[in-house]
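One structure is given below, represented as structure tokens, and several questions about it will come after.
Of the protein chains in this complex, one is absent; all others appear in place.
And now, chain A:
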Amino acid sequence: MAPRVQTRVSNALLPYLTSTSISSLPSSSSQCLSRQFSVTAASQTKLRRQMFEWLSTDGAELKHHIPGETNYVTRLKDSPMSATRPFPNNPNFVSESVLSEELRNEVYTRVVEEKKSVRAVSMDLGIDMKRIGAVVRLVELEKRQREQGKHLALPYARAIHEMIPTTPLAPPGERQTYHEPINDLPAHPLTGAQIFYPVSESRPFNRVEAGRVFSSAPALEHHEAAEIGHPSDLAEKIIEDPRAIGWVGKGNNARQILQPADVRIPHPHMVALERDHIAHPNERRAVAERQTKRLERQDAAEQQRRERAQARREKKLQTFTPENSRFEYRIQETVYTKETTGADGRAPWAVGRRYGVPHRDRTRGEVKIPTRVEA
């Protein structure tokens, strides 16, 4: 067989040998010579050349960052927005600030060591409640890793924190700047519907009523509606007793009635505080006291609810931990009756895999990525 591959490889990989290898080629492989790779160096593309030019002239300014300032390309333009806009052609992209090291540690101290409620800390520091939870978990993880003597990427973290906008912790006595809006509410899918709903002029129609219409629940009785002065009044009642939310539909279609935004926002008591402020502009201390009481009541109610839920879960779930096993067994008491498995034992809500029904895990469009994490 002709040494086809060998000559080609030697020519391509070792260009400085080309002259000798060609001279020593056997005549039989002359056919291959026409297909040999070019040995002249590929000229740089124009863009690549321009990039290196830019790096040595304009771009040289960005080579070293100034600690505490962002180092974005937009800096070269000296526009006022340049500190937060990394992409020159996309002014709509704003780089949001992250929590500074001190603020992050303060969150952990307040929640874990001072045992303040997540809600109160969120309101004091202007950080979303979910983010507070994440910060506490991550700081705890970091502490654990330190205890275990694991290496942390601290120089990396320090360098990154120098180059991105951060929210600093306010010095004691000063008001903390809010890190992010904390009372945002995502649009509920039920509110997407366009509904034509005639209401007589004599009847009040507010956010509470609108929520009922969206979830196709019957309108409130007149005396019930008259009791609600402002939609935010409902918030306290519902936080203390979530069972106060009514239901519509039957069986599998049963769902809770959509509550007004005043109830669903993360910090409904902030609305109550503002209304109290407006109603009593000269009683600052009394308003503040009422707010503290309100928060305490809410925290107590939430704590109680959490404990009840935990007790219920523990009652339902038994665990068994064999001594010489790597695993724990979680045992759940279930009931297999006609009601729970259906008349033929094949109801879709029955526990366990089903008989005589194709398993749909490979059908098109079936989402197999878990969408939530079980506790």
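Note that contacts are C-beta pairs under 8 Å (C-beta built on N, C-alpha and C of every residue); 3 or more make two chains touch, one makes a residue touch a chain; residues count from 1.
In this text, contacts and distances are computed from a predicted model.
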Complex member absent from the view - protein name from UniProt, among "Electron transfer flavoprotein subunit beta", "DNA 5'-3' helicase", "Ribosomal protein S16, mitochondrial" or "tRNA (guanine(10)-N(2))-methyltransferase": "Ribosomal protein S16, mitochondrial"
Residue among A:W54, A:W247 or A:Y329 that touches the chain left out of view: A:Y329
Options A:K77, A:K130 or A:R144, residue touching the unrepresented chain: A:R144
For chain A, the residues touching the chain missing from this view: 137, 140, 143-144, 318-323, 325-336, 341, 345, 350-353, 355-356, 359, 361, 373-375
